[in-house]
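The structure under discussion is supplied below as structure tokens; questions concerning it will follow.
Omission of a single protein chain aside, the complex is shown with its protein chains in their original locations.
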Amino acid sequence: MTHSIAIIGASGYTGAELIRLIATHPSFEIKALAANSKAGQSLAQVFPHLRHLDLPDLVTWEQIDFSQIDLCFCALPHKTSQEVISQLPKTVKIVDLSADFRLRDPADYEKWYGNPHAAVETQKEAVYGLTEFYRDDIRAARLVAGTGCNAATGQYILRPLISGGVIDLDEIILDLQCGVSGAGRSLKENLLHAELSEGTNAYAVGSTHRHLGEFDQEFSALAGRPVQIQFTPHLGPFNRGILATGYLRGDPQAVHAALVTAYADEPFIQVLPFGETPSTHHVRGSNFCHIGVAGDRRPGRALVVAALDNLTKGSSGQALQNANLMLGENETAGLMLAPCFP
Amino acid sequence: MTHSIAIIGASGYTGAELIRLIATHPSFEIKALAANSKAGQSLAQVFPHLRHLDLPDLVTWEQIDFSQIDLCFCALPHKTSQEVISQLPKTVKIVDLSADFRLRDPADYEKWYGNPHAAVETQKEAVYGLTEFYRDDIRAARLVAGTGCNAATGQYILRPLISGGVIDLDEIILDLQCGVSGAGRSLKENLLHAELSEGTNAYAVGSTHRHLGEFDQEFSALAGRPVQIQFTPHLGPFNRGILATGYLRGDPQAVHAALVTAYADEPFIQVLPFGETPSTHHVRGSNFCHIGVAGDRRPGRALVVAALDNLTKGSSGQALQNANLMLGENETAGLMLAPCFP
Amino acid sequence: MTHSIAIIGASGYTGAELIRLIATHPSFEIKALAANSKAGQSLAQVFPHLRHLDLPDLVTWEQIDFSQIDLCFCALPHKTSQEVISQLPKTVKIVDLSADFRLRDPADYEKWYGNPHAAVETQKEAVYGLTEFYRDDIRAARLVAGTGCNAATGQYILRPLISGGVIDLDEIILDLQCGVSGAGRSLKENLLHAELSEGTNAYAVGSTHRHLGEFDQEFSALAGRPVQIQFTPHLGPFNRGILATGYLRGDPQAVHAALVTAYADEPFIQVLPFGETPSTHHVRGSNFCHIGVAGDRRPGRALVVAALDNLTKGSSGQALQNANLMLGENETAGLMLAPCFP
Partner (left out) sequence: MTHSIAIIGASGYTGAELIRLIATHPSFEIKALAANSKAGQSLAQVFPHLRHLDLPDLVTWEQIDFSQIDLCFCALPHKTSQEVISQLPKTVKIVDLSADFRLRDPADYEKWYGNPHAAVETQKEAVYGLTEFYRDDIRAARLVAGTGCNAATGQYILRPLISGGVIDLDEIILDLQCGVSGAGRSLKENLLHAELSEGTNAYAVGSTHRHLGEFDQEFSALAGRPVQIQFTPHLGPFNRGILATGYLRGDPQAVHAALVTAYADEPFIQVLPFGETPSTHHVRGSNFCHIGVAGDRRPGRALVVAALDNLTKGSSGQALQNANLMLGENETAGLMLAPCFP
């Protein structure tokens, strides 16, 4: 059975990644592409790498006939996303890739994003989109809120360890390197090739990154008590990829065992043999997440490193995985493409 | 119908690319992977990005039971390739990715590669693997010789123009930039990140690059007279991609028209509207080739620029396209994945 | 004797490069830094890499007391530059890095840049700043117009060959790769790391690049007849560096000899032994230009490749070299720093 798909926000990187993935999906058909600032342009003009696809030109989202759409991906900036989604017909399933519906408590949203939430009612029906941990809810959902890419990576490391009670909840440090596509297609000086290539730096220091809102919400719910991790992202001179390095208190073998068990049946999460750690090179362009564990010379300390592609498993791949569940398709459909290395 | 596939030389980049592509092929099944220097290792050890695949460990090529193999890709260095292929059973179809069977005349081979050809009889049955121009021969072939990656790019520009008689055969200049994966996984100082990144240089200057052997052979046959182009490759600080810029004498509109006509029905060759030129960014990781044409302020001069991914359309993607033909499959099977941008 | 220096347009890359070079100049002292859009900021805010220098905060150019300034570098965008420079006191020597005073004929300026020249009188006193060929004029000049970075590179290849009569003036092709800093610190989508890294493309195809105005002017004057070259620039995924590849008709040995002779006493131009060609890696961050010559299998064809750093020898290094001459200093002062490799 073929499902009719719309993408709103098709001119950004997560929009392009959705189109790339759906291009080889066996049962999804893109019926509408919206990008209000570039309405009227062809996809080849906006993304020449997709010129071989026979797809409709870009329109405004208001021009879409949603009566013909089964599921709509919404890849807009936060704040805009909630405004648009609250106006869409309730008959359409939605996977939102923005930050707007990730935080259950509107007060949390306002705290981290600075503006009051403008679609509180819609928020109530949103399901948090970390597929491996919300699979059943996602299957039944109308609106799924895709996670932050950093938030996904950190949770792949930490959820099984918190659930399994194998680490000290008060001593969690997450150090992360993120590729530049995570910042989107935005015109900022620090994202220019001349400024970014050939070096690295920390940003959002002092545990001020917005994805901490997700960590707080999810880890506290999981632990049944407040959990606040320390988190520092770095911007790396590469386009795709997140490498998260967790400094944890707990027995490294127990940590490894908890991860192996948690992900034993997961198609996309690969836990490496103990002592091996992953590289973002080896997940690039794919929906896989590689996780490795090592010990330390001081007992009781574990190092966990996770690698994924922020645009795929961290965003658009996750979104497609969720859409597959929401539409009753095979969860891995369109997502088994191997990483592109070198 | 499922076809059983072997890959010899599976530990190099073209080997890895073959595996990546075949991973989502609907009817090819990899039965054996050989890499004599790494025999006994798992694929995950040699290429961690392929660890999710359920594939056999590496063996030596002599250990393969060829009675179970329908088609064998051979991704060995030149010289080694001819030695191995001449020992394989004649019942196995072969797509060779080396330079060993590209030149029909063994004297040409010796001239460009320095050693006498050691499999002259086998050479006689080889078909040159530029799919779009040897499709029928490839369908019927037992042994197909994959083209050089630079040679493929140049021919996509020049063949229709030579056939169409729209350019001056004595005034062809081809300037080319090639990504570093074209040099393979070899340990050379100039391929180190520290030496190669953040700059560029010409190499094989003075029209001494070995792929000129292919250009000479093909263009002269096509023209029915000797054709010698001038060709300068450059090494660029990127992993995948070839951008070829052709400086030609002829009417630009006629040049564009000849290319549009030649590739009108080709699934992988996209000719851009007149005046637009392509970028390697937009074909990365895919089997597509984009070609653009512009004029010059001086009449009678045409600029043609072609972009493809050297590992895909320039090598392993071409090989798979040919294998599809040789085994009676849909020519595009496993090859429609969209470029990976950004 | 210490010279007082001002820099207008200090917040762009050529401004930063001027400051970097002058930082170790024995007799230049920066007295004022202007950048109207960032007036009031410290240099450390605009360019953190220069935070160790004890320099004045940024001001508007109108705030500079020019009675205390011996020489002013003007690193503004074209069009703005002519407006500002025509208002500066005539007692101040000026090195302009923009395109505004490079073309002697205002009609040429309007043809290539689209707007009428607004400072025609000032234009009349401008000297073209290609140091090695206008040394005496520069020494005596009040206003020197820095050359285009691509224009400089091409001229280093071609001027001695045109003067020497060793090449065919109607068959000159210049293919060029330029690093991204050549485009300045401007917020454009195609200059983002995510769009530019890991690939390359041609631009300004069809011999439409503005630096052709300089080539036409200079080569025609030199030859005493109109000369129009064919010129295609490419944008490469590196920050600094231009590699120009010239396809020429002439005897390669005579071409090499002409270059060796022309540059025998030049401190910054290095002609390599015949058959060797340069790399941009090996001039990065320096004021050197490396030039190499090779032949072709077809006699009468020469390949000449030149490499320089667009920000240094192609722009700010050239500007400082000219300022040294204008102020009676050693021409190489502040400019002998070795390239930064790797």
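Chains here go by letter, A, B and C, matching the order in which they are written, and residues are numbered from 1 within each.
FYI, a contact is a pair of C-beta atoms (placed from the backbone, for glycine too) under 8 Å apart; a residue touches a chain by one contact, two chains touch by 3 or more.
Not measured: the values here are computed from a predicted model.
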Touching partners, among the displayed chains, of the absent chain: A, B, C
Residue, one of A:Gln230, A:Thr261 or A:Thr332, that touches the chain absent here: A:Gln230
Candidate in contact with the missing chain, chosen from C:Leu53, C:Ala204, C:Ala257 or C:Leu327: C:Leu53
Candidate in contact with the missing chain, chosen from B:Leu196, B:Leu222 or B:Leu335: B:Leu196
Missing-chain contacts mapped onto chain A: 173, 175, 177, 194-203, 205-208, 228, 230, 232, 234, 236-241, 243, 245, 247, 275, 277-282, 284, 292, 294-298, 301, 303, 305, 307, 342
Missing-chain contacts mapped onto chain B: 13, 180-181, 185, 187-189, 191-198, 237-239
Sites on chain C contacted by the missing partner chain, in the whole complex: 13, 16, 19-20, 23-24, 47-53, 181, 197-198, 239-240, 270, 278-279, 281-286, 288, 290, 311, 336-342
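By our rule, only the chains that are shown with their structure count from here on.
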Copies chain C and chain A - interface residue numbers shared by over half, same or different: same
Rounded Å distance, chain B centre to chain C centre (Cα mean): 39
Contacts with 2+ other chains: residues of chain B: 197-198, 239-240, 278-279, 281-282, 284, 342
